[in-house]
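One structure, pasted below without further comment.
Only one protein chain is missing; all other protein chains are in place.
Now for chain A:
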Amino acid sequence: MSAVGTRVRDRLAADPLWRATRLLEIPRGRAVVSVLWGALSLGSSVGLAAVAAWLIARASQMPDVGAVSIAVVAVRAFGIGRGVARYLERLASHDLALRGMTALRTNLYELLARGRGEALARVRRGDLLARVGADVDAVGDVVVRAFIPSGVAVVVSLLSVGIVGVFLPAAGLVLAACLVLAGVVSPWLASRASRATEARSAQVRAEMSARTLEVLEHAGPLQVAGALDGRTAALRSTDRDLAAATDAGARVSATAAALQSLAIGLAVLGSLLLGIPAVAAGTLAPVELSVIVLVPLAAFEGASALPAAAIQVRRSRESARRIMEILDEAGAPDRAAPGPGPGEPADDRMTATGLAAGWGERPCVVGVDLAVPRGGTVAVLGPSGVGKTTLLATLAGLLPALGGRCSHPGDAALVAEDGHVFETSVLENLRVARGDLTEAEAMVALERVGLAPWVDGLPDGVATPLGPDGATVSGGERRRLLVARALVSSAPWLLVDEPAEHLEAATADELLQTLVDEARASHRGLVVATHRLSGLGALDEVVVLGQDEQQGTTTDAAAVPHGPRPATVTVRGTHDELLRTDPDHAWALAQETLGPTVPQAGPAAR
């Protein structure tokens, strides 16, 4: 017995929905109250059917009014009770679900905040976050759409079986069997059908989506190339496959629906076939016969909600699985790597020795050596996607090193390219970097990044709230705000990703100079990742990342399935040295200086 118990416990412990449900922290008392209101609501329907059947049958025997007066009152009470109890049940169960979602979100936040940075960064990167929101909702939905309805269905079914069984036990058994058909077999079929359909259609659906987007995105080129009709025909054929996948599942789900209808009919027939002889035999009063025949007509409402509940459980389990995967990753210990995380600092410098950085197992940057003293400034250069961001995250200690070592004494503040602008005031957004920042200090920092006129233009200055994810802030303003964050932070090491993005050339150069000045003045180390070359003369060292000779072009590491060779340091030195020795460097700088072509350039050049 205890072996079985252990097995059940193990299976539950492995079930993602069960684990996620525990994070919902559902209070048992409130759950019971919700189920009771629901049972009272559907029970009113059953009660109405039972008492009304009794009332009419008894009335036909023309007794005194007094004999049926209680039944009359009861029928009316049930008539009112159903709607009211249903209202209270919906409120109670939704309250429960919302409490659960809050608990789940809080737990999720806490576990992610305390967990490994890598899992977190992956959530942000892979656009998983939008899904996390939806997944939390889906897990919360399981309460309203599956748990409470199942509880209600069980209570009401037992009640109905009880009523019928009291009068005629055999009919009660038939009703119970029919309820199992409608409340267990049918939901099982429905869930199976929906799983089969989704499994079969998932790939076709992705294909359909890709084809649709292809036609929409490339409508022009496809038309000019005369390929549009072909692609539309291909989309049609994919849609046919999708319909076929739906169709296969439809047969089973139709059977599930038909079982619902059949179960009610069978229960009524059973009551009639068992009840009529029982009346003749004198074991059942004639009035009671009408009760056991009419109760089944009202008894299936609870069970009929269960196919949808079963499907919800399955979907919620999928969502729970995704949530638990992220949490498991966040909670897992760091991978055993040659140089895990930031090692013990050897001296008062930020150092990297043979550092390999990457997401997951495969490094995208290898063999990086760095030594940045306090007040030192280094630029990491390279085409987009080469791994500059990954390198910075590893230097900051947010990603474990995949090889080699890196270390720094004290905190490092990373200004990520996709740094988040919170839906709060400008000041609070700067306080993210330092909690005790005063308004005056904030103004100084904003002035230094050239945002003073912008803040002056805001209705409440630094107290002005910004829209969700900085939607009311332009790309350039956002970039400067993020850099201002780095300036106000008290960390001795600043790692800034692409400070020049979305900025005019002159502004970009000024901003870089501001960062360099700050590093030198307050004796902080600065590492800047950029793909812009102008202004780099102000820095101590320029480190160029790239693939080796063959593969000169940029490669979006995420887009290549087999992957390019990892990038490494191809050239390094001061900006001026590189201009002299590296033709690519000089060419790239010339491109920036030239900018877009000017009208007279063409003809004049010939």
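As a working rule, a residue touches a chain if its C-beta (ideal position, glycine included) is under 8 Å from a C-beta of that chain, and two chains touch if they have at least 3 such contacts; residues count from 1.
Everything that follows uses one rule, which is that contacts and distances are computed from a predicted model.
A.B. asks: Can you pick, from "Putative surface protein with fasciclin (FAS1) repeats", "Thiol reductant ABC exporter subunit CydD", "Peptide ABC transporter" or "DNA-binding protein", the UniProt name of the chain not shown?
C.D. replies: Matching the unshown chain against "Putative surface protein with fasciclin (FAS1) repeats", "Thiol reductant ABC exporter subunit CydD", "Peptide ABC transporter" or "DNA-binding protein" yields "Thiol reductant ABC exporter subunit CydD".
A.B. asks: Would you mind spotting which of A:Glu217, A:Asp460 or A:Asp576 touches the chain that isn't drawn?
C.D. replies: A:Glu217
A.B. asks: Decide which residue listed in A:Leu228, A:Ala371 or A:Ala538 touches the omitted chain of the complex.
C.D. replies: Going through A:Leu228, A:Ala371 or A:Ala538 one by one, A:Leu228 is the residue touching the chain not shown.
A.B. asks: Among A:Arg22, A:Arg105 or A:Arg200, single out the residue that touches the unshown chain.
C.D. replies: Among A:Arg22, A:Arg105 or A:Arg200, only A:Arg105 touches the chain that is not shown.
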